[in-house]
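The complex appears here without one of its protein chains, the remainder shown in place.
As written, the chain order gives the labels A and B, with residue 1 at the start of each chain.
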Amino acid sequence: MGTTDKSEHAVLLKHVYYGQGCTNVLKDVSLAIPHGQWVCIAGRNGAGKSTLIRLLNGLLLMTRGRILIDGVEQNGCTLGEIRRHIGMVFANPDDQFVGLTVEDDIAFGLENLCLNREEMEQRIRLYAERLDIVHLRHRHPATLSGGQKQRAAIAAVLAMEPAIIVLDEAASMLDEMAKRDLLDLMRAMHDEGRYTIISVTHDVEEMAEADRMIVLDDGMIAADGSPGELLLQEELLEHCRLKAPFALQLCRELKARGIDIGELVREKEVLEALWAYHSKRYLTATGTGG
Amino acid sequence: MGISFEEVSYCYRDRGMTPILGLDGFHLKLEEGRMIAVLGAPGSGKSTFLQHLNGLIRADEGVIRILDYRLDSAEKGKIPASLRQRVGLVFQYPELQLFEETVEKDLLFGPLNFGRSKDEAAEAVRRAASFVGLDEELLAQSPFKLSSGQMRKAAVAAVLAADPEILALDEPTASLDPASREDLMQRLHGLTRGQGKTVLIVTHRLEEVAAYADEFVVIKDGRVIFHGTARELVHRQEVLEHAGLMAPSSMRMAGKLAAQLGVQPAEMPADAAALADWYAGQLEL
């Protein structure tokens, strides 16, 4: 719809403020997120994380500053268009389920897009298949597990084909298995390359997977960098009430025992590094032996 | 004494055409004074089990013995109030169940219901609040003005204030941040170690109870499929998989590293340090 000239940034915030009464919840936040990036937003409760992402699609309206989504300036007239660019998944799997069946819930957003019935059917089929919930199409939310509901919610959002996916602690009410599934799903979406992912989270394993980590504190950006660097800063973690990812804890413990593979934050990287370490040792050992 | 469930079955009959199985020949014996982790995927029946503990749900079949009470499925008399006092239940998202005007009133609710005098109750409330780490000045506030973390503490304290001998909690750490989770687990652990209480924690996160619990019970489809120590559980990791549970990071990494080295996996390493010890040891060989 409309013009297709793409802006360089999926999300651009310039000196954004948001306040209630005389207290500012967000203060002078400037931020640029390029297309296709996976950004996680961390910070302790009340730091302004949820507020920040709700400003993006105008669920909350900023008091000052500029927000551009895909090059579109956010104002009263463009909210409808902007919401078509941003899909949002919330924490509570129950409260975002509008329809009385999975199918109807996916249809809800498509009805708002005024799609015709054939196109709706086609998209429902496509995204139900992609998220592996075809067998749940006619089920009532009360008969679904939290993880299944969250998958349905994501299908409903993806079916609207937004370029930016925002997740507001989407895994926080799920069990561990479902959490792991969701993370796999996010990884797959990221690899596909067509989505910009912005995820508010308390889960350090999830942070470790992201391209970029933004730490909010008291309504301001306290840190912005790669998770591989920021997760090493113990003070920062402690301030956000987080614990270092297990992979990193292991690296540090190993280092203390003379096995130095550096400081890595992803389990996969640690396994690879240890494999390399182990092979090298093995080779040198057999080399000197022979 | 203790807790014993003998072939207990329970069906939810009022939720549509087909009855939903809650417990199915549930068999379990637990001793007092220990911390027990009850693990199970959503829908496994762990919450149903919990509600049997103080008679909120009455079994269709089987016999339940708790402390010196006997709940027989055949005779469904009134549940004595003293059972509810001695077995405290913390439901999921307990902060949503606070309802009085002030935190203090809410905490007093239990002890007063159970017939404590005003002074005794006030003392019990202070003790419970300080035990969970709730500032005394918050007691005068409305529970709805607290932060979510404080509300959770208040809700746990509200049950503790009745001074139960057995405390059972349903997913007590859900949606808390990692630091608060650990803090709560440590305090609950203190209840068994310091005060000799029995603590049952129903959870799907083996990760956070692994370091604290003395015993582990795994539930699937309303039945107990494992009951034993952490050490025994490591050797039966397939149990976790079968029950739809995630192994803790340490356990998963241990498995993968063992495969890499081509050796048998370690006993459940409690944390990164233990795993590093084991790995370093393996390289020495």
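One rule holds in what follows: a contact is a pair of C-beta atoms (placed from the backbone, for glycine too) under 8 Å apart; a residue touches a chain by one contact, two chains touch by 3 or more.
One rule holds for everything that comes next: contacts and distances are computed from a predicted model.
K.L.:
One chain is missing here; what is its name in UniProt, given the choices "Ring-1,2-phenylacetyl-CoA epoxidase subunit PaaB", "Cobalt transporter", "cytochrome-c oxidase" or "WD-40 repeat-containing protein"?
P.N.:
Matching "Ring-1,2-phenylacetyl-CoA epoxidase subunit PaaB", "Cobalt transporter", "cytochrome-c oxidase" or "WD-40 repeat-containing protein" to the record, the invisible chain is "Cobalt transporter".
K.L.:
Counting the whole assembly, list the visible chains that the omitted chain makes contact with.
P.N.:
The undisplayed chain, in the complete complex, is in contact with A, B.
K.L.:
Out of A:L110, A:M186, A:V215 or A:L231, which is the one that touches the chain we can't see?
P.N.:
Selected residue, touching the omitted chain: A:L110.
K.L.:
Check the options A:Q74, A:Q96 or A:Q148 and report the residue that touches the missing chain.
P.N.:
Answer from the full complex: A:Q96 touches the omitted chain.
K.L.:
For chain A, enumerate the residues touching the unshown chain of the complex.
P.N.:
54, 57, 59, 80, 83-84, 86-88, 90, 92, 94-101, 103-104, 107-117, 120, 140-142, 156-157, 160
K.L.:
Please identify, in ascending order, the residues of chain B that touch the omitted chain?
P.N.:
Touch with the absent chain occurs at residues 14-17, 51, 54, 56, 81, 84-85, 87-89, 91-92, 94, 96-101, 109-110, 113-114, 144, 158-159, 162.
Just so we're on the same page, only the chains that are shown with their structure count from here on.
K.L.:
How many Å are there between the centre of chain A and the centre of chain B, using C-alpha atoms for each centre?
P.N.:
Computed value for the inter-centroid distance: 31 Å.
K.L.:
Which residues of chain B touch chain A once you look at their complex with the stated criterion?
P.N.:
41-43, 147-149, 174-175, 177-180, 182, 204-205, 207, 244-246, 249-250, 252-253, 256-257, 260-261, 271-273, 275-277, 279-280, 283
K.L.:
Please name which positions on chain A make contact with chain B in the complex.
P.N.:
Within the complex, chain A touches chain B at residues 44-46, 91, 145-147, 172-173, 175-177, 180, 202, 204-205, 238, 241-243, 246-247, 249-250, 252-254, 256-259, 267, 270-271, 274-275, 278, 281.
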